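Below you'll find the structure I mean.
Left out: one protein chain. Kept in place: all the others.
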Amino acid sequence: MNIVENFDLYAPRLVDKEEHFSAGHRACQGCGEALAIRLMCKALGKDTVIVNATGCMEVVSTMYPTTAWNLPWIHVAFPNSASVGAGVEAGLKVLRRKGKIADRDVKTVAIGGDGGTFDIGLQALSGAMERRHDLLYVCFDNEAYMNTGIQRSGATPFGASTTTAPAGADSTGKSEWKKNLAEIIAAHNVPYVATACHSYPFDFMNKVKKARKIKGPSFIHCMSVCPTGWRTASEDTIKMGRLAVETGVFPLYEIENGKYTMNIKPDRLRPMEDYLKLQGRFRHLTPADIEVIQTRVNLEYNKLLNKVENLQSWEDLS
Amino acid sequence: MEKAKKWPEDWQEIIPGCMVFRPGSAREYHTGSWRAQRPVYDNSKCIKCGMCYIFCPEGCISQDADGYFIADLDYCKGCGICAHECWPGAITMVEEG
Amino acid sequence: MIEIRWHGRGGQGAVTSVEMLALAAIEEGQYAQGFPSFGPERRGAPVAAFNRVDNKHINVRSGVYDPDVVVVLDPSLVGLINVTEGLKQSGVLVVNTSKSPEEIKEEVQFDGAVAAVDASRIAWDELGVPITNTTMLGAVIKATGLIKLQSAKSPLEHRFGRVAQKNIKAMERAYNELKIATAN
Partner (left out) sequence: MSERVGMEIALAAAETVALCRPDVIAAYPITPNTHIPEHLSDIVAEGRLDADFICVESEHSALSACCGASGAGARAFTATSSQGLLYMAEVVPIVSAMRLPIVMIIGNRALSGPINIWNDHSDIMSQRDVGWISMFAANGQEVVDMTVQSFKIAEHRDVMLPVNLNLDGFQLTHVVEPMLFPSQEEVDAFLPEYEPYAAVHPDNIVSMGTLALPEIFNEVMKAKDEVLKDSKKVILEVWKEWEEKFGRTYKPVESYKTEGAEILLLAIGSMAETAEVAIDELRDRGMPVGLLKLRLWRPFPFEEIRNAVKDVKAIAVLDRAVSFGGPGGPVFSEVRSALYDEKVRPTIISEIIGLGGRDVPVGDFIKIAEKAARVAKTGPEEEYEIFGVRGS
């Protein structure tokens, strides 16, 4: 088993040493989302404006009169980082055109958690993608409203126990399946859509760099492990992300102009039980429940493989 | 970086819009106090791969002059990711106190 | 101050009529308002629109209740709605109709002046469509003397571009062909 996946062993030393998201932020011990933000910023570099939706990362990073951000950063509200981002992008574009700011490319990057992206911010995101703003949107998905105390979202997986979809005598936790957001965004004909995870840092950073270069909308769905909400050990954050990929419940892939590429291809998928049993939020599941989940994961994975094998780039279709 | 008061005292001192013009000033707050365990490095096992640096959610691990890695205990929250991910097993988490 | 109420059907351009009249009056240096009845009526429904014209700033912003002039763009509205409601006895009713003004006077039982012109026929002849809003502008100008006919040309040119001249011709014909039955 290649435990450090597909990157070169000494590659960390090649990474930008600059910390654009500084220490002193107040994220939980072992927060996967804080790590993912840190990695994203390294890949983006300094010519970036960050537009943050309300959520954990906003709360832990900018307690007035301090900020963890070494990049220009703006936060307005919960559901609107995509539309605030649209405004930033339009503003910078017009000011540059009019010669009022430096004539160089500054990328606008809107970020939000799964609540701010899958649920309350979906309309604003859809609008921004449809209008073709030169905007990268990165969703840091920790699969529930962690900021407000682990409530169920449209990104929460089937069977997870949350504070608003609790497991109990008559409930196995959330009874609906996770929304497939990457497909929803891809359906907007967005030229670059990718899934990523902080446990595969070079894959993630490469995707951020690729998306940054797109002139137009792009979207990255980044699985971000939340030890608090998932009820996992804080040192297991990286391992949990790896298991999500190795079991096939969160495959890493890209959709470039309609063409699907699987970035991490395990020889054989690990059983879902390996992933579920380490998480307190799934502790109540019976073998029968796990079987239901396994069946669905297999199906979704095969649907994805089918797209990877059969769908061509739009450029080859015209 | 100019050291700021923890809070502006009077309302007149509030910066318009609660904007913050001191990038990275969150460093004034030392999250090291959250830590129950601290990472201890055995440099004889270290292969200088930098995985601990990459995977640190605090970004508080850096490389010294000899190329070995070290965690800034002012910020390290003691999550244990570095020890868990250290391939050759050079990092051990030990209880504080 | 002169107040005018226009009756038409949704889609017949009554709002354009009030706009053109207001713009023409303003261009002459007068003060004027033009506004639609603010209802939800859609294409086909009976609608009204209004003008006020004065030689000083107009500060009334409520509805028009006692108009000095009522204009009917669509002949089928006479008899369907009470077109003379609130119309001052000293005022004038201007109707698009193939009938004579005397016949209309009898029909609507109005003692004041009635003016009539077959605007639909003129519109068919000149524009090829039964839209009488610009044609009836000529009738109103003739019946009221509120503005000079010449003043209405520039708003029409601005609004209608390529087909402006046809609209101006239709307006001029209505101005010339209008027949008036004086007040009792």
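Per-chain residue numbering starts at 1, and chain names A, B and C are given in the order in which the chains are listed.
Everything below uses one rule, namely that contacts are C-beta pairs under 8 Å (C-beta built on N, C-alpha and C of every residue); 3 or more make two chains touch, one makes a residue touch a chain.
Here the structure is a predicted model, which is why all the values come from computation and not from measurement.
Interchain touches from the omitted chain, evaluated on the whole complex, reach A, B, C. Among A:84, A:111, A:146 or A:223, the one in contact with the hidden chain is A:84. The residue from C:31, C:124 or C:160 that touches the chain not shown here is C:31.
Residue positions on chain A in contact with the hidden chain: 46-49, 51-52, 58-59, 62-65, 67, 69-80, 82-95, 97-98, 100-102, 106, 123-124, 126-127, 130-131, in rising order. Residues 7-8, 10-14, 16-21, 23 of chain B touch the missing chain (whole complex, contact as defined above).
Chain C residues in contact with the hidden partner, per the touch definition given at the top, are 18-19, 22-23, 25-29, 31-36, 38, 40, 57-63, 65, 155.
Here is the rule we go by: only the chains that are shown with their structure count from here on.
Centre-to-centre separation of chain A and chain B, using mean CA positions: 24 Å. The multi-chain contact residues of chain C, meaning those touching 2 or more other chains, do not exist; every residue touches at most one other chain. Those residues of chain B whose C-beta lies close enough to touch chain A in the complex are 4, 7-8, 15, 18, 20, 22-31, 34, 48-51, 53-60, 62-63, 72, 74-75, 77-81, 83-85, 87, 93. Residues of chain A that touch chain B in their complex: 3-4, 9-13, 15, 17, 19, 21-27, 29-32, 34-35, 38-39, 61-71, 198, 201, 227, 233-239.
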